[in-house]
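Only a single protein chain was left out; the remaining protein chains are all shown in position.
Order as written gives the chain letters A and B; numbering starts at 1 within each chain.
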Amino acid sequence: MSHRMQAWLLAAPATLLVFVFLGLPVLSTLAMTFADPKGPLASYAAFFNSGFRMTVLWRTMEVALTTTILSVGIGFVVAWVVARAPSRLKSLLIIAAVFPLLTGVVVRAFAWLVILGKNGILNSFLLWIGAITEPLSMLYTQGSVIVAMVYLFVPLMILTLVGVLEGIPQDLTDAAASLGATPAAAFRQVVLPMAVPGLIVGSVLVFTGSFTSYATPQLLGGERQMMMGTFLYQRAMVTFDWLGASTIAAVMVVVTLATVLLMSRLARKLNPVAG
Amino acid sequence: MKRKTHPALIAFTVLTFFFLLGPLVVILGSALSDTPFLTFPPQGLTLHWFQNIFEISAFTRTMGTSFMLAVGGTALSMLIGIPAAYALARYRVELPSFLGNVFVLPILIPEIVLGFSLMKSLASGLGTPIMATLLVGHALLVLPYCVRVVGASLNSFDFSIEEAAVSLGCPRWRAFFTVVLPNIRAGIIAGFILAFITSLNDVSISIFLTGPGVSTLPIQLLAHMEQFFDPTIAAVSVLLMGVTVAVMAVVERTLGLTFLTK
Partner (left out) sequence: MTVSLSLENITAHYGTVKVLEDLSLHIAEGELVSLLGSSGCGKTTTLRLVAGFLEPTAGTIKLGDRDLTRLPAHARNIGLVFQTYALFPHLTVRENVGFGLKQRGVAAAERATRVNAMIERVGLGELADRHPANLSGGQRQRVALARALVIDPPLLMFDEPLSNLDAKLRVDMRVEIRRLQQANGTTALYVTHDQEEAFSISDRVAIMNAGRIMQLDRPEVLYSNPANAFVANFVGFENMIEMRAVAEAGDAVRAEIKGGGTIDLPKSQFTVPAQEFLFATRADGLQVAATGQGIACTLGLRTYIGRAYQYHCDTPAGQLVANGPLAHPFESGANAVLVPQPEQCCLLPKEA
């Protein structure tokens, strides 16, 4: 048996699983969007002409973008501190970041229900210290969704960026210092440009993750703060409008793939080690 | 001896970790609090809510389903993922380069789209049993973790060791089991664990494939949470965090947790 045959035989089961159970169903969903009896592009026309659907799309974009920016900002500062911490403390901090990351989304969203709810601990605390007299309604707002999303993605960002920052050899910052660069100049001229590809990778993960999330907007945003994920579910399983749901799915796939492709191109262009 | 970090940055980092861990402590607090709503300042302590988990059959049943699904989906994914990772690492020339990306597709396609599509094409279109569809969905969901984590340890594996075994008269298949597998054991354990926890916590795929008959624990929790606020949910959450702690201990012992920053 030739090597090529052996190789294909070994790779075949996994390849088939992806093609048959991911490729075909997803393609059929995408194909369905063009099978609207009113015309091939009618489902898209309906989507982009509907004020409500566009509101959901823009809201999702806005939440995802805000989440990304906040996660990058918080994650970069924390990763910087963690990467420079003495090794014992560093392992401890990494454990502290991994723990929430490995805890499920439902549990993590639930925590914010307990904190932000009408009878939640934050309201209870504010009432107790007398800062407010009536409980605030903090749930089911864009703010509550964003807080929970940032909470979801900051650990991921920290871990990604610690890896990136640790990958920058200390010799380089030492070299910059020996050439007269102040710590701030070395950060701006050496560390930051070298961290850019990692920042982009992290941002893509957070953006696509929050753009397509379901559990968090469902629990903390509810009907009032419908996002693409919850909207897709509602169309598919509540109103049984599979054509509409497929169109939402198609828009999500396009946005996700476009983000990944554009950003990985940008990352390659800004790759410091490019030739 | 030299590297100093600005105190403002340290303060910010401390606040961030408070933000990351505080909510989990709040969950623990609600699970132990004897008031249905966690109040401030906290009242008395009770284990009643933990006891309550086992009196709600929906929780115990879905716990079993989730566990079986996570083990089954991950095992299935490993069974086909390890040979694929091996083929990618061993036969770089013989296989087209895009094949490596094929196994990452389940990450690239939004989970919720995959869940919807599986429901539409398989469960509804072909009438496949719910449990089988869930199993396929979860196997797909975790395949990238299996292939990539195992692949990472295969990439640092020195294949001349395998050739040495073969030159000493060991058949290829036996060399794989006696020489290759033991040397990538850490990668397999890590991949299994990451996959297991991903499957166990999954919502976006399972949400489309569960119904009154079959459900998973996260979906059951979600449904429960939307209807009523019950500290039993906090107790279940604490149990799930316990699983996370166990998983982290295993990862720490096999690979060291710094593995996760790579």
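FYI, a residue touches a chain if its C-beta (ideal position, glycine included) is under 8 Å from a C-beta of that chain, and two chains touch if they have at least 3 such contacts.
None of these values were measured; they are calculated from a predicted model.
Visitor: Please identify which residue in A:181, A:201, A:237 or A:257 touches the non-displayed chain.
Guide: Touching the chain that is not displayed is residue A:181.
Visitor: Of the residues in chain A, which ones touch the absent chain?
Guide: 169, 171-172, 174-183, 185-186, 189-190, 193-194, 272-275
Note that in this section only the chains that are shown with their structure count from here on.
Visitor: Could you list, by residue number, the parts of chain B that touch chain A in their complex?
Guide: Answer in residue numbers: 3, 5, 9-10, 12-13, 16-17, 19-21, 23-24, 26-27, 29-30, 37-41, 79-81, 83-84, 86-88, 90-91, 94-95, 99, 102-103, 105-106, 108-114, 116-122, 136-137, 139-140, 143, 147, 197, 200-201, 203-204, 207-208, 218, 221-222, 225-226, 229, 233-234, 237, 240-241, 244-245, 247-248, 252, 257-258, 260-262.
Visitor: For the complex, which residues does chain A have touching chain B?
Guide: Residues 3-4, 6-8, 10-11, 13-15, 17-19, 21-26, 28-29, 32, 74, 77-78, 80-82, 84-85, 91, 93-100, 102-108, 110-115, 117, 119-121, 124-125, 128, 151, 154-155, 159-160, 162-163, 166, 208, 211-215, 218-219, 229, 232-233, 236-237, 242, 245-246, 249, 252-253, 256-257, 260.
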